[in-house]
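There's a structure below that I have some questions on.
Of the protein chains in this complex, all but one are displayed in their positions.
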Amino acid sequence: MADFLINTVGLPEWLAWTITALVAAALILNVIAGGALVFIWAERKIAARIQDRLGPTRTGGRFGWLQSLADGIKLLAKEDLMPEGADGMLFRLAPYISFCASFCAFIALPFAFDFVGQRLNVGVFFVVAVLGLEVFGVILAGYASASKWSLFGSMREAAQVVSYEVPLGMCVVVPVMLAGSMDLVTIAEKQSGWLSSWYLFHDPFTFVIFWVYVTCAVASVNRAPFDLAEAESELVAGFHTEYSGLRWSFFFMAEYGSMFLVSALAAVLFLGGWNGPIPVATLLGLSEGTGDTANYFVRLIGCGNLLLKATLGVLLMMWVRWTLPRLRIDQVMTTCLKYCTPIAAAMFAGAMLWQLAFPGGVVRGISRPAGEIREGWLEGPGGLSAGRGAVGAKPTAIPSAATGTPVVPTLESSIESRDVVKVGS
Amino acid sequence: MNLLTAGLPSTAIPLFAGLLDAPVGVAHYLVVGAILFTSGVVCMALKRNALGVLMGIELVLNGANVNFVAFSSPYLRGEGSASLGLDGQLIALFVILLAAAEAAVALAITLNFYNNHATVDIDQADDLKG
Partner (left out) sequence: MITSLLASAVPMSGLLAALPVAAVNWHSVLFLLFAAVACACAVAVVLADNVVRMAFYLVLSLAATAGLFFLAGAEFVGAMQLMIYVGGTLVLLVFGVMLTAQAPFVAIKTSTGDRVLAGMVGAALLAVLLQAAFRVEPWRRPAMAAVAAPAATPIGMALLGVRVDEPVAGAPPAAVRSGYLLPFEIVSVHLLVVLVGAAYLARAKRRRTPRAIDVAASSVGPVVTAREAARSSASALASGGQR
């Protein structure tokens, strides 16, 4: 898009880049805010149906689909209260910190092959890391409110989120290992093809670890049954007890943003990303290089695919929320430390051994053999410059049996014909 | 005339313009690292709260890390000039890891101190003074 603005419209470069960045930011912001509106309405409807009620029916027609908009207007009109004795600056800043963390994580999330804010070499890592920062807003809110309920809620959340980052990280590592890259775009790209090439169906271990990931993801975004931080029956409303109006709605947007984010991450890591179950585009002959319009069309479909999968993930979380009762704090910790972490570790080892035994996948021909797509960083803009081989290590020096990861064949082949990215020019 | 620099004396204009135009170099990073390091040292010396001292240590380590990354960065150094290469980044990684470990132990010690003395003022930690 920046190229278009520079070449076709004739804007100066800095303005073109700024506009491009702003457009991308606005799009992501709309995904979060618009998503929150839709999801709040959906949550009301789902909760109502599960509890054998009707839910909102009046506002905006038969299904009450304007309900969350009406709620939003109500929140805007509310007074922003601040309790006496609160730490003013931190109290005001806390919701925005939460929201910013949730928003920042979207930067590295690919919606389709090219639809990504900033393609990062360490995308998965970045998303998980930034997602963990959201807890800061909650802790500060809990402290700054000068209320015991808030403090209890935020301490619970801090303990829970920090603990659940461990199994979550282990779950995330498995697709990274299979793809041989932390780049989310590469990971999703490797799962293109039929349904069987999704990492969910790669081997039994990944199938199990997906559900561990779901558990940990639900816990790390503090949804029921892990919503200890805002347990209504014990803590009034937990960390946002003292909040009202717009600031409160920022907390809510952050929560729905994170829900959407972990769902989208699950989709990218395990469910094929933007690739549908059937490679429609490839069957129709629409592949890369067919033309810009066709490409764009394919990516739009891919974007729809990913949004659909992420939405389904969010709906699953809502279903779980209104079905299961809340856990106690010790049960939450037990789930994390005694079940999720060991299972994740065992599945990680299992997936590793499986990959060692069947490096090309079980069903050759249908699923994509590992190592076919090489990592993006080796195909940098510097291009190939043959003649300079492996630097610092011969391929035989790689302890393939000891490490046993699928990274090895990928790297082994790539080191031999290693592209030397030219520095300077 | 740029609106940003309109109100400034004439000597300030090249400085500001240069800061915005010129690419960032190692020296820029070293200045940031120096400020972080100094803040950390002053913080360690000044704070009486044990956790404040701990924060000072984190700042110091971080300042050092900035330097390591700056010296290893391929973006900041030209071709041919000496740099740390990947080693700098690896050392920075180890520093981060060890800082995490150090913070955990220091925090445990602080909590222990708090349990025994009901305070976190390190000036009170003088039990061993004869």
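To keep things simple, chains are lettered A and B as they appear, and every chain counts its residues starting from 1.
FYI, a contact is a pair of C-beta atoms (placed from the backbone, for glycine too) under 8 Å apart; a residue touches a chain by one contact, two chains touch by 3 or more.
Bear in mind the structure is a predicted one, so any value in this text is a computation, not a measurement.
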Touching residues on chain A - with respect to the absent chain: 8-15, 17, 87, 89-90, 93, 120-122, 125-126, 128-130, 132-133, 135-136, 139-140, 143, 151, 155, 158-159, 161-162, 165, 181-182, 375-378, 380-382, 390-393, 397-399, 403, 407, 411, 415, 418, 420-425
Where the unshown chain meets chain B, residue by residue: 2, 17-43, 45-49, 51-52, 54-56, 58-59, 62, 65-66, 69-70, 72-86, 89-90, 92-94, 96-101, 103-105, 107-112, 114-121
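Operating definition for what follows: only the chains that are shown with their structure count from here on.
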Whole-Å gap between the CA centroids of chain A and chain B: 30
